[in-house]
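Take a look at this one; I'll ask things after.
Here the complex is missing a single protein chain, while all its other protein chains stay put.
Take a look at subunit A:
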Amino acid sequence: MLQILLNSIVYASEIAVIAVGISLAYSVVRFANFAHIQYAVLGGYFTYAARGLGLGFPVATAISAVLTGLVAIIVERLVFHPLRGLRPEAKMIASWGVALAFRSGVAAVFGGAARVFDVETDTYLLGDAVITSLDLAVVATTIAAMVVLQLLLYRTRIGTGLRALADNRDLAATRGIPPDRLTALMWFLAGAFAALGGTLFALETRLQPDMDLQILLPVFAAVTIGGLSSIAGAVAGACILSLAQNIAIGVDFGAVLSSRSWFLPSQFRDTIAVAAMVLVLCFRPRQLRSGGVR
């Protein structure tokens, strides 16, 4: 059981960092940006490329976060800003188009072959559970990133401005808060967090152009569970989803009912995510309409 808990925490960390970016963007621009998943993939490749230049992991990841943040701003200026008068559904479909373009672009530039980050990990035993130094680094990085985001949003003038913009855009403008400039900052943060999350995800698995398919469902399930515009909700959603998935595929259900061992095949991981999303959509639709960054 401890192993299931540890696996859940590590997986939730990877998902949460990506998911908060979607929530942040949704709270300000009111549409779910599917291209966000591609920012995560792109971020993973940027980190890989920076590592190829001989840079250490922290520096390579920081450069990747900055570059991906800038990419997110450019996409906003070229695509989402001109479409700002359209309905959220239209912008969501446009974001899907952007995602497809990025998908092809990443495959064309970096190739289709999977790449693995060259990291040495130590293994520790906690009772009968195993955890690696990489797992610990992933969880620690996630906690640090969340603390930084929290401080930024709740302890700085610009962060409070961002929350004000998410709360009431017109009123924010009447207070002298420049909406376009703060929206650009929001996109930068969303892109940077996606890059960080994508890097953590690729570190724990491997880097490949179609890793977006592994990220898409759990991340969107997490933000759906958490209420789309809530950052704390996205983190909680990631934890709940991760725990549900790891329990579903980690518990020996056969041993519970009989003497024969039987586990749910791990391919059902995504089914759990979809089921969680459907349950939330059925029973908590009000949560999806709530506004503001929380």
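Structure notes:
In this text, a contact is a pair of C-beta atoms (placed from the backbone, for glycine too) under 8 Å apart; a residue touches a chain by one contact, two chains touch by 3 or more; residues count from 1.
By our rule, contacts and distances are computed from a predicted model.
According to its UniProt record, the chain left out of view corresponds to "ABC transporter ATP-binding protein" among "ABC transporter ATP-binding protein", "Carbon-monoxide dehydrogenase large subunit", "4Fe-4S dicluster domain-containing protein" or "Protein ImuA".
The chain omitted from view is touched by exactly one of A:35, A:63 or A:177, namely A:177. Listed residues A:164, A:264 or A:277: the one in touch with the omitted chain is A:164. Those residues of subunit A that touch the chain absent from the view are 157, 160-161, 163-164, 166-168, 170-179, 291-294.
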